[in-house]
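Just below is one structure, and these are the notes that go with it.
Missing here is one protein chain; the remaining ones are kept as they sit in the complex.
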Amino acid sequence: MDLREDGLVAVVKRDCPTCRLVEPVLAGLSRTGELTVFTQDDPAFPDGVADLRDDTELSASLALDIETVPTLVRFAGGVEAGRVVGWSRAQWTELTGVADLGEGLPEHRPGCGSRTLDPDVAEQLLVRTRGGALRSRRLEISALEDEAEALFDRGFTDGLPVVAPTPARVLRMLEGTSHAPDEVVAVVPPNLAEATVEKVAVNAVLAGCRPEYLPVVLAAVEAACTDEFNAHGLLATTWGAGPAIVVNGPVRAEIGMNWAGNALGQGNRANSTIGRALQLVIRNVGGGRPREVDRAALGHPGKVGFCFAEDEEGSPFEPLAQSRGVPAGRSAVTVFAAEGPRGVADQISRRPESLARSLALGLRGVVHPKLVRGFDATLVVCPEHARVFAEAGWDRARLQAALDEYLLLDRAEITRGAGGVDEGVPAGDSDRPLAKFRPGGLLIVHAGGGAGMFSAVIGGWAGGPGGSAPVTREVDPWR
Amino acid sequence: MAVNGTGVRGPLVVLDPTDESAPDARTAIARPASLDGLRVGLLDISKPRGDVFLDRLAELLAERGVTVRRYAKPTFTKPMPPDLRREITTECDVVIEALAD
Partner (left out) sequence: MHDFVALEGRGVIATFLASTEFVEAADAQARALGYRAVPSVFVPHPIQDRTDAEVRALADAALEEVLARVVDVDQARGVD
């Protein structure tokens, strides 16, 4: 585009009353030979301007970063030397150096919005100016197809409707991160396909995420695609667990996550869509689809997406992420294998030992009350239970140690055949009690509403090497 | 081209969320290795002479050990009505539709 090295450039549109007001002023300035006018809507407007350029494509308006019309810009030596927005006799006079401009006009009059900012136009401009950065294959949904039905039919969804990932929506999603669209985030099992930032963004759009959630989704994808987490194994097992995400740090509040009442439930957009985005990445990029590679005998409803935030502010415990090595004040995700949560009530215990024993009883049922060390679990301590620990001065380590102690199971109770149940641990040659969980196999998180002495146990899957271990990754590097 | 938001609706462009290893067009669902044990339906679109064709096709399939259920659309000029669709999708694994002429 051909802008002036020296002189004045005005951008106008006929649709704007202020632009029509200054029409004679522009005609007057045009006679100095110093003025170029770009017009956003009507190529014949304004009248009386010699160097009038059609900018209905808005290229000049974009290049000049016009937000308001009229805008008058002075160039000197090819660089902008000043600009005036709207009509102001004083400012126009100063910028142009021409006295007595706009005789009979009011002293000033605000301008109108540039067409570049019209919502429908802004969308097209976004795609026009930045769409070239997108590499994903473009699919056409014909005018005869219903958009939602077409996305179901193409197999992109988890069984719920998705948001159509148009280039404009994906570009807006990508504004949530500073990372380039073509950067590889992770290699996604089971097909070991590379997920770029763009592919994750496409799936985040499908899931219903807002752009500000994207760094959390990216960190979750990174975490879930590690060897330690072993998403492939988790997917391929006939056990029903899926990936869950717990979020720590300032990002929780920034994106409006829920860690209070109904923290593990529905109703919060960030909680619901971040977990879903991870699962859609595994489905669509990794190829991990139910009844294909996903062999779960039953699965659970949280496999649509399972994500929540830890209540750090009300917690007697150090935040989970900090307990796993993330510096204080930083945001992080921890992914872990998760079944659906089940409640553990205790409305009587006031002593921490008693309450910890109660919770241990609830944890004992994970995978099977008579099996040990195979499966990991997560305990979500509710605020009313946490208060008991807080008043007794118990921190995370103290509770963890107590649970470890109370989850040493008497071999006689859990041997195969004991209690009339053939399932159980094989008979051994020792009477030593057996630990329910492997070291590091029990996560403790604090979340929930202020009323209700109901914590929750979230069963996991085979823990450690050969199974899945929880993985924590920082969110901030993905901003 | 001028920028405007009032164009006639063309195809909606969406970005492929997958690893793009599959073809970009919709494809027919996977075919089984044989019709053994599958419920097969013949759907007559109700054009003249189509019944003769479908009667013969049913005979030929029966010779192969494939028994078929027969269905007919009320009219060939419209997609099948929802009741018929429901009936067929409940009762059939495979449907052969004929005969457009």
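The chains carry the letters A and B, assigned in the order they are written, with residues numbered from 1 in each.
Quick note on the criterion: contacts are C-beta pairs under 8 Å (C-beta built on N, C-alpha and C of every residue); 3 or more make two chains touch, one makes a residue touch a chain.
The model shown is predicted, which means the values in this text are computed figures rather than measured ones.
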item: Residues in chain B touching the chain absent from view; value: 23, 25-35, 40, 43, 45, 47-50, 52-54, 56-57, 60-61, 64, 73, 79-80, 85, 88-89, 92-101
item: Residues from chain A at the interface with the omitted partner, ascending; value: 140-145, 149-150, 152-154, 292
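Following the convention adopted for this analysis, only the chains that are shown with their structure count from here on.
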item: Chain A and chain B: spacing of chain centres that average the CA atoms, whole Å; value: 39
item: Touching residues (chain side chain B, partner chain A) in the complex; value: 1-5, 9-21, 24, 26
item: Sites on chain A touched by chain B in the complex; value: 56-58, 115, 118, 120-121, 123-125, 128, 134, 136-143, 147, 151, 153-154, 156, 164-167, 170, 188, 191, 193-194, 198-199, 202-203, 206, 280, 284-287
